[in-house]
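Missing here: one protein chain of the complex. Every other protein chain is in place.
Now for chain A:
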């Protein structure tokens, strides 16, 4: 067997192990889904009328705010799953079975790849569920073409991949699951201080750069552009660069930690 098929086969085995964990113990996954859905409903039904005044001038109403909010909520969902991944990776690394994997003639990276692919799949499922809730409460794209839908989906997967590799690195760097949960907090906080809920120009001047130069804002703006037809500008490329850089960084960080002698 060539080393590539070897790697694919072992990674696939590890993926099935992680999916089995997720299926057997769905509470963590469901827990993570809850936050974006609650925020979506809260902002639409409680704050929606007030918020709509801030985004589109006098004519805007609740349905305009749904359209504005949903891309941000979808990316928030993508950020929430990796936060769970950091915790489960940290938990997994303390398990004896990982020591066993290290003494077996399997592809070295397969343990991590299994975690990443499993987590990205969970992100995608979560985003579909949250998206369904959004459609149910009235979210509609403005004449997005099939190609734009595919691009939007690809964008979400790419962001999920980048954040998951970072989360795996965070999980491995954390001494215990509690620390992993704290270390992964930025993945939950960053969407809150992006353009997800309000436009950047509605924020205080000193804060605008923080909101603008972080990975969530360009990703949200790109998704808005694809689904709602707003201006994408340089946001598309900025997002791709962010994602590739974060993926590469997370991958190097994670594998370097995995190859080090265990604690």
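The rule is simple: a contact is a pair of C-beta atoms (placed from the backbone, for glycine too) under 8 Å apart; a residue touches a chain by one contact, two chains touch by 3 or more; residues count from 1.
By our rule, contacts and distances are computed from a predicted model.
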item: Undisplayed chain, where the name is taken from the UniProt record, one of "ATP synthase gamma chain", "Solute:Na+ symporter, SSS family", "ATP-binding cassette domain-containing protein" or "RNA polymerase subunit sigma-70"; value: "ATP-binding cassette domain-containing protein"
item: Omitted-chain contact residue, chosen from A:25, A:45, A:149 or A:207; value: A:25
item: Missing-partner contacts on chain A, residue numbers; value: 1, 6, 9-10, 13, 16-17, 20-21, 24-25, 95-97, 99-106, 261-262
